[in-house]
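The complex appears here minus one protein chain, its other protein chains still in place.
After this line comes chain A, so read on.
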Amino acid sequence: MLKLAIKSLANRKTSALLTVIAIAVSVALLLAVERVKEQVQANFANTVSGTDLIVGPRSGDVQLLLASVFHIGALNNSMSWQSYERLSQNRQVEWSVPISLGDSVSGMPVVATTAGYFQHFKYANQQPLKLQHGEWFNHSEQAVLGADAAEKLAFNVGDQLIIAHGTGGISFSQHSGHPIDVVGVLKRTGTPVDQSVYVDLETLEDIHSGTPDANADDKSHHSHDEHADHHHPTNAISAALIGLKSRQMALFMQRDINTADGEPLTALMPGQTLQQLWKTLRVFQQALNGISAIVVIIGLLGMLTILLASLRERSREMAVLRAVGAGPGTLFTLLVTEAVLLTIIATASGLALLYILQISLAGVIQQQTGLLFALQWPTAAEWWRMLFVVVAGFLMSLVPAWRAYRQSLADGLTVKV
């Protein structure tokens, strides 16, 4: 039966091939949506580890997390240095690292921090940052580059860079006259760390307290407006990363900070906030899923159309099989086998296509977004999706199979050539 189905399909190579391609592409799309979601979540989850709390000016949790760790979006306010100091002296706090954002080097975000950053910041499974070349900075006028930043800026240890005010790719106001030495390049982490330029907090203070730019025009004013409250970094920072003596205390600390009198602050637990983010993105994710499911259904409908159309020209074939004793049930099975075979081949090709795309695009994606797409076996969710496609293909095949079942023997045998 299988042999017959295969030979019959081979006889209709072109339409079979087109069907397979249409379904394969749609399957690849369906799987890609899931894979991108999964890898993005894994990448995000990998970005912070070992940081129990992130504290910053009063804002949305998600906004604070995205701005402080992922350099996505900006914070409208800042947090005073006094608040930071008070926080770092809290009994529960084991370590704290201040960070100040808002500047850039040719579009690469500048993170002004202290040497403590390299000591305490962890990613993935409690991985510490490591140097590829050079050393950590130990005073102002020095910078350490993430792997991608070093690559994109084509800077290496010993080079000098100039920090621009604002985060845009185009620098409206250069802090010229303040060249900074690159003293180290970090090993690749597969996180936003790779994109960043690290300088000492004092560096920024020095730069910003320098004489205002002579060539500041309208545009630069506009750019300044976006960061209206850009205080001197030592007076104010963007956020603080905090490690606690006991993780269990995170929830209490978070509540304490969020409800404390004085300067309004927001404290968040990174893992929890990510979950919150995914929850808000779920609708979007589901919409994508829905669309790709529809694309798959359209692909399968294409197969249905082709199968139904081929039934006409194949009425003779069906009749011959019935004439030699194949019952209607056999024909039914034959057509279902054929369609399921097509769907399985198409699904496998779709999966292969996904891997090919992933392998060939991984480099570009990493460069553009910093996301590292790991090659891995299909996940359970992906297997479910493929099963969904095959089952849908099976269900669709019931239509032509039923038609063939009903088509009378005489119809086929009296076809005259």
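Assume a residue touches a chain if its C-beta (ideal position, glycine included) is under 8 Å from a C-beta of that chain, and two chains touch if they have at least 3 such contacts; residues count from 1.
As a working rule, contacts and distances are computed from a predicted model.
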What is the protein name, per UniProt, of the chain that does not appear here: "FAD/NAD(P)-binding domain-containing protein", "Acyl-CoA dehydrogenase", "Sulfate adenylyltransferase subunit 2" or "ABC-type transport system, ATPase component"?
-> "ABC-type transport system, ATPase component"
Options A:146, A:190, A:270 or A:328, residue touching the unrepresented chain = A:328
Of A:11, A:82, A:246 or A:286, the residue that touches the missing chain is A:11
Of the residues listed, A:25, A:320 or A:390, which one is in contact with the missing chain?
-> A:320
Logged for chain A, residues touching the omitted partner chain are 7-8, 10-11, 316-317, 319-330, 409-410, 413-417
